[in-house]
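For this view, one protein chain was removed and the others were kept in their places.
Letters A, B and C mark the chains as written, and numbering starts fresh at 1 in each.
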Amino acid sequence: MLDAIGVASADELFESIPEKFRLREPLPLPGPMSEMEIIQYFQARAAENARGYTSFLGAGVYQHARSVVADALIQRGEFLTSYTPYQAEISQGTLTAIFEFQTLMCQLTGQEVANASMYDGSTAMTEAVLMAERLTGRHRVLVARSVHPEYRQVLATYAKNLGLQIEEIGYTKSGQIDAATLTGEKLGDVAAVVVQSPNFFGVLEEIPVLAETAHGAGALLVTTIAEAVSLGIVRPPVEADIVAMEGQSFGIPPSYGGPYVGVIATRDKFVRQMPGRLAGRTTDSAGRRGFVLTLATREQHIRREKATSNICTNEALYALAATIHLCLIGKEGLREMALHNLAKAKFAAAELEKIPGVRRVFSGRVFNEFVLEFPRSVKLINHALLREKIIGPLPLGVHYPELTKRGLVCVTETMPRAEIERLAANIKKILETPLS
Amino acid sequence: MLDAIGVASADELFESIPEKFRLREPLPLPGPMSEMEIIQYFQARAAENARGYTSFLGAGVYQHARSVVADALIQRGEFLTSYTPYQAEISQGTLTAIFEFQTLMCQLTGQEVANASMYDGSTAMTEAVLMAERLTGRHRVLVARSVHPEYRQVLATYAKNLGLQIEEIGYTKSGQIDAATLTGEKLGDVAAVVVQSPNFFGVLEEIPVLAETAHGAGALLVTTIAEAVSLGIVRPPVEADIVAMEGQSFGIPPSYGGPYVGVIATRDKFVRQMPGRLAGRTTDSAGRRGFVLTLATREQHIRREKATSNICTNEALYALAATIHLCLIGKEGLREMALHNLAKAKFAAAELEKIPGVRRVFSGRVFNEFVLEFPRSVKLINHALLREKIIGPLPLGVHYPELTKRGLVCVTETMPRAEIERLAANIKKILETPLS
Amino acid sequence: MNSKLTLEEVATNVRKAARHVNQSEGLIFEKSAPGKRGMELPPLDVPAVDPAEALGAELTRGEIEGFPEVSEIEVIRHFTRLSTWNYAIDLGMYPLGSCTMKYNPRVNEFVARLDGLASEHPAQPVDVSQGCLRILYDLKQCLLAITGMDTATLQPVAGAQGELTGLLMIRAYLESQGNARKKVLIPDSAHGTNPASVVIAGYEVQNIKSNERGQIDTDHLREFCTEDVAALMVTNPSTLGVFEERIAEIAAILHERGALLYMDGANMNALAGVARPGDFGVDVMHLNLHKTFSTPHGGGGPGAGPVAVKKILEPFLPVPVIAKKENRYVLETVRPKSIGRVRAHSGNFGVLLRALAYTLAYGPGIRQATQDAVLNANYIRKNLEDSFDLPYDLPSMHEVVFSDARQKKHGVNTMDIAKRLIDYGFHPYTTAFPLIVPGAMMIEPTESESKEECDLFIDAMRSIAAEAETNPEIVKTAPHSTRVGRLDEVAAARKPILRWKP
Partner (left out) sequence: MNSKLTLEEVATNVRKAARHVNQSEGLIFEKSAPGKRGMELPPLDVPAVDPAEALGAELTRGEIEGFPEVSEIEVIRHFTRLSTWNYAIDLGMYPLGSCTMKYNPRVNEFVARLDGLASEHPAQPVDVSQGCLRILYDLKQCLLAITGMDTATLQPVAGAQGELTGLLMIRAYLESQGNARKKVLIPDSAHGTNPASVVIAGYEVQNIKSNERGQIDTDHLREFCTEDVAALMVTNPSTLGVFEERIAEIAAILHERGALLYMDGANMNALAGVARPGDFGVDVMHLNLHKTFSTPHGGGGPGAGPVAVKKILEPFLPVPVIAKKENRYVLETVRPKSIGRVRAHSGNFGVLLRALAYTLAYGPGIRQATQDAVLNANYIRKNLEDSFDLPYDLPSMHEVVFSDARQKKHGVNTMDIAKRLIDYGFHPYTTAFPLIVPGAMMIEPTESESKEECDLFIDAMRSIAAEAETNPEIVKTAPHSTRVGRLDEVAAARKPILRWKP
């Protein structure tokens, strides 16, 4: 091939790089490794983690049942190794699945249109706020403190240089947003009120009321959902104007933080301010149904600095995974899964509350997470629990200084009753042991 | 659907079964289990096995490097969930791959034609002997004692009622067949001489000489290969008349005994006496190349009691796995893999021979297995090794009463040097500990 | 596809692809180029060895001529492309009668690959194989519950090997009674493996004709069942998909004369959870786990053919026998009356494991699966009765056998209809079997198919029946939608080309 090109060596091909910048020595990288060695490296890493531990963590990332079917299907090379479906004629597989994903998200959230996809829940929420800003032309945003702290951090990072003014709203004893502070005065000039439901404390917010309050002041209601399985039984936020959701709960493994899949759903009339890709139905010259990426004039590759977002690569494969997962679990199964979460969390809360000194912190209705107060530091308790191969409650003090000694417990349908009982027994034992 | 058929209940559909044989109660079976529970059941079983142990077992089943690529490809539904390719027009994928398998097997064994496939090495050898019987019209068979004992058992089971007379031939100090006993007298009336190479002791047989001896008496030479990776460097048995091979070494996991893939390769002129399926090249009406199952008049579904074998379902998926594996490892890689086996086995033998009281038993050339003599029972040594998570040499006394205190050691390219050294160190320590 | 261009026109100038890249894929050998390779090994960590020195020049080989040299992605592309030429259960209904092409659960593939199962060596000590042995033991117990038999061997790796194993046990039993006898009776509707297995067991095949109802003629049986007869091999339900109503009488006739009843259990998908062969007089039977128990066929195999037997045959089981002793699982190898081994190592463990996963998924609900399978078959029968000839009008169980008698009048035969089904998006049914039905069309939907899929199949079959009258040519030249048309099988067999050559 060098001959064909007319060069003597591969090095010649790089002559447009100034001589002094061309590396002479191979880089000091580990490897090369054969497949067997690569597998050994990662198996060794896996053994250094919490493999085989029982975890009661949730807080935006949930351990739910998933079928090997979805994982097998997304590994088909045709899905796994294709690019964004710009060339519709040879991307109908992906495009059709995206259209199904959009439909499922609408059905779940009670909204009219949904995109496919955003990076995750936190960036979906952030982009939803920016969208609300564009839609209302207002620049103040009220965010509940009961929204996931990391989501709020991401919003802050994005908003900082955009002239967006973010104010946080506290929570009540129920664990819900302190709606009483949302007075007409407070809401004047507000682009959006942002809540999460179930919120970070696991408590459900009252969306219809909040929507009415927001709308009354000309603001939009942005609702974030971090635990999407709740939609199996929890009333969808139909009154919200924009829903920003994390889809990890739909069959996507925790994978130490990602990849997951975010989604924005909204009203039809807002679609042209929506970020992210959209597949739409159309026909070919012979009248056959087909799907294409559409409304691209919202996007960076067409509109550049005037785009609704800078997003390009998204989380398509996990949108597909979620789609397949939802088709498998189906109408009845999703409801059943949600009911199991509800029942197990209730059972766990009751078991844990039996321990002297342990009590529920918030009175609001919860789905599969709840906050407990402990008679000593949650970190200390967790330290002791780790020895039993249990990952205990998430300490809340880090993000909420007023909530030290409080921990967030998550119990999904995958948690056997015996493990819940083991957690309770161990916490009881730990608390009975005097601090040394 | 019941309505459409005109029955009132599903039970009615079973009225052709005499009343008294119809079950009234559900069967006492465990389950039903959800996917999650099934996975838990099998994970619990996996934990009861030798997961994480280092094993020096071979003896017909080898731990070789395999690529996840082959496993991913055989899991494509199009390959995994299709039937025998009787309907050629929608089975060209399987048929083309079979044709490639047949070609690879010919290239490896130096034979002219190969089938796809037999159940495994033991039944392939057995069917090769039956084939030799048909080809020669003779009914005596000489089988080397150095052939895998379980292969010989299978042959005995099949042969018992077919009027086949099987005689065993001993081995010499080299570990090879005692060729000196293959006199003209002994060979009179013999259908086949059956040897394995590398044989059960890991020793290579001298095929050209044996072939000459057999042919001189009008007998055929049947050669079995249980360790197919040896063909990366070992001269193929071109002079043999029928080669019966186990293909497990080509990327198929041990899986506690199966499924594996057997194959028979032979000379073109013997093809019509060969058992098993064959794919052949042909064309369609437009002249396009395509493949079909051919020479089916050898098979049971056409010839019934006159067929060359009763085989129907075979090991097609693992023939495919072996094909993909061989394409991946390729010409150079297979040679390299074989060389690694040779080098590691040699290293291991040298390390182990350093232990006082441990010595090599046979003088013949070996590939990746060799027999050692120990100063005490191999079972006792193994018992102690198990505590170190090492599965030690295969005790030979079970199958060869004269070889008690001898063990068969296998070392493939997957065995790290450090583990070989650990084995040696542990055996040394064990032997230094007096028997209590 | 622009319908105004024929495919040949579209292909003008297209060197690489006729229609699409997958359509013109060559053989892997045709892609090979020196130096390429798709898999690396870890570096050698012991001193290298010169093979000629270690083995001697006469025992070493040179380069393997013509062996492939391709990259990893080339291998992936080649086999991915090839795969697109296959039809499969994962693509649609596969109503291949007698083959029970039901859904192959994906979770079974997952568990079969678990580290600690796929990785285990068959010769490792039983102390560190308790998990594998428990799987085998549990499966055996399940199969005994389903069949109503007393004990079983899991060693045979296919139905045919199961047949042979069962026949060898019958022979060993009869021998132990003093006379192995000479013949095995086989109905003319039986699968080809039955007679082929009989011969290897050292018996003669005595074919017996089915009666006009496609059932075993008991009078006939009485006549044939002499002192020479070792056994009758009956497939029940028969290959017509019909239950042998007189099965108990048949068993009685045999037993009375000291012969045994062998049942080919390939059609257990009609009985599991509904009736047990052990109850109606069967002495020996095999199961096809790759049929009834959902393990994937993989383009022809692997399979597993466990054999379940009555108590009297227990001493003759192949070795090793899996047993449980004081909560420990063991392999019994010393059994003096055993017929021996039928396969090295422990059988197709990976297949057996999948069958257990399948059984656990259903549990007692296996009865429902059977009912659904029979319901589907009867639904299809009902809806196709008007279009196709039904040679034996007996109650169908899990499959229904039509014949092409009506379509033959228009020159269209069962094979033509089968090929045309491909254009409609279905795999053909089984053609040309059972032999007692000329122009047989053997349809087995299994319980995996929904009513929607059955309806589409029915529509397709009716539409083809109509085409056979109005446009027989389109049926006779089908399929029209595949990469290749009908292939010349005669040429293939006349001058066989069985391997690639450079």
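Rule of thumb we're sticking to: contacts are C-beta pairs under 8 Å (C-beta built on N, C-alpha and C of every residue); 3 or more make two chains touch, one makes a residue touch a chain.
Remember, it's a predicted structure, so these values are computed and weren't measured experimentally.
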Partner chains on view for the chain not depicted: A, B, C
Contact partner of the left-out chain, one of B:Ala47, B:Val68, B:Val209 or B:Ala418: B:Val68
Hidden partner chain, residues of subunit B it touches: 32-37, 67-69, 72, 77, 285-286
Interface with the unshown chain - residue positions in subunit C: 1-8, 10, 12-17, 19-22, 24, 31, 33, 36, 71-74, 76-77, 80-81, 84, 89-92, 103, 105-106, 423-426, 448, 450-453, 456, 459-460, 463, 466-467, 471, 474, 477, 480-483, 485
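The rule is short, and it goes like this: only the chains that are shown with their structure count from here on.
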Pair joined by the larger number of C-beta contacts - A-C, B-C: B-C
Chain of greatest Cα-centre distance to subunit A: B
Computed distance of Cα centres, subunit B from subunit A, in Å: 50
Between subunit C and subunit B, distance of the C-alpha-averaged centres to the nearest whole Å: 21
Subunit B: positions in contact with at least two other chains: 35, 39, 65, 67, 75-76
Per-residue multi-chain contacts in subunit C, two or more chains: 39-42, 76, 80, 107, 109-110
